[in-house]
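Removed from the display is one protein chain of the complex; every other protein chain stays in position.
Take a look at chain A:
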């Protein structure tokens, strides 16, 4: 079974209905390390050595965060800035993350329809996530399509639970080491047939 590290960053987790339901479903699963960044580093003072050790101990990294201003919350970016060091994550001797898998799990207030050429946001989620994709590439990691829970402003609790169940299944698939080619044709992890049976 592959080890999964969920890097969760939410500056106001206590007020997030969607993330409460999603996190609740997966945080105590076997083979999952749930790492609540805002709880661990309220002062943004990231313990780089500890984070590196954590990364090395896991095969799959999930960046789980709400989608703020078309990106992640600031602590997530702080984490990326500080932990993915030159000479460790990338650069001439930076091979620590080679071959690991990663993906974004995000929640957005706006619906899927808003994220397209004709929508209010003009670009797709995949367009906005390019920096993450390329960060993964530079570190030699495989970047999987994102799992997105969209339109959370209007979503019903029941639908959120359905999403949480999908998230749960997704974790199981990752545990079983699902290969990138199986999912790379989909824009969202949500769309793969295994999650929609």
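The definition used in the following text is that a residue touches a chain if its C-beta (ideal position, glycine included) is under 8 Å from a C-beta of that chain, and two chains touch if they have at least 3 such contacts; residues count from 1.
Note that contacts and distances are computed from a predicted model.
For the complex's missing chain, which UniProt name, "Electron transfer flavoprotein alpha subunit apoprotein", "Cation:proton antiporter", "carbamoyl-phosphate synthase (ammonia)" or "Carbohydrate ABC transporter membrane protein 2 (CUT1 family)"?
In UniProt, the chain that is not shown appears as "Cation:proton antiporter".
Looking at the full complex, which residue from A:28, A:43, A:156 or A:185 touches the chain that isn't shown here?
Answer from the full complex: A:43 touches the omitted chain.
Given the contact definition stated above, which residue among A:81, A:127, A:157 or A:182 touches the chain not shown here?
From the options A:81, A:127, A:157 or A:182, the contact with the absent chain belongs to A:81.
Which positions on chain A touch the chain that was left off?
Answer for chain A: residues 43, 45, 48, 81-82, 85-87, 91-92 touch the chain left out.
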